[in-house]
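Okay, here's the structure, questions in a sec.
In this view, the complex is presented without one of its protein chains, the others remaining in place.
Right after this comes subunit A.
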Amino acid sequence: MFRLQEVKYKDILYIKNLFIPKGKITAIVGESGSGKTTLLRLLNKLISPTCGKIFYNGKPLDEINSIELRRSVVMLPQTPPIFAGTVRDNLLIGLKFSEKPIVGDNKLLETLNMVHLNKPLTEDAEKLSGGEKQRLALGRIILMDPEVFLLDEPSSALDEDTEKAVMENLVRYTKAKDKTLIMVTHSTKVSEVFSDIIIEIKKGTVAG
């Protein structure tokens, strides 16, 4: 799915060779400041490598329109923002940004259920707790139904039980729909239990 060749980003990241397969769950781990977020941003084409090449489905990223790429390779940032408005507005905004058809409330409730967020659609999103906001942002992305999920510490603000429940749902969903999931995580439990492949980033390079 993704192939990186001699990719360098400023003095922050250098990856000689890396392959991330389709349909698998890949966990990216490594200490704080090692360059995990930078890697995800490169894959989402929010930044471009200083040199080297990244391929998506065999095609170099610089030949793919950034906006189209981001609509099928969606990224959840480390501290996802909440947009002004209700829970419903926040779920739908991903569809609006990516110009996908709007869905009905049933589908929205189903998504909230998947991320274990038991809140009415009309609730002011600003009033949610940190962990609830994180799940809302995750729900927003699931609703967009992208080919690839790039998740930057999607469960960092969740307690162990909620984390486990949400991750189980997410994994079941991506497996059933043959999606690719690439996530940064600090939790050894999440990486060991839920991922097929673990990539460790150490001081800006792939370790091992």
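We adopt the following convention: contacts are C-beta pairs under 8 Å (C-beta built on N, C-alpha and C of every residue); 3 or more make two chains touch, one makes a residue touch a chain; residues count from 1.
The definition used in the following text is that contacts and distances are computed from a predicted model.
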Protein name (UniProt record) of the chain left out of view, among "L-lactate dehydrogenase complex protein LldF", "Dihydroorotase", "Putative iron export permease protein FetB" or "Protein-glutamate O-methyltransferase CheR": "Putative iron export permease protein FetB"
Residue of A:50, A:79, A:113 or A:188 touching the missing chain in the full complex: A:79
Chain not shown, touching residues in subunit A: 44-48, 62, 66-68, 70-71, 74-77, 79-81, 83, 93-94, 96-99, 140-141, 144
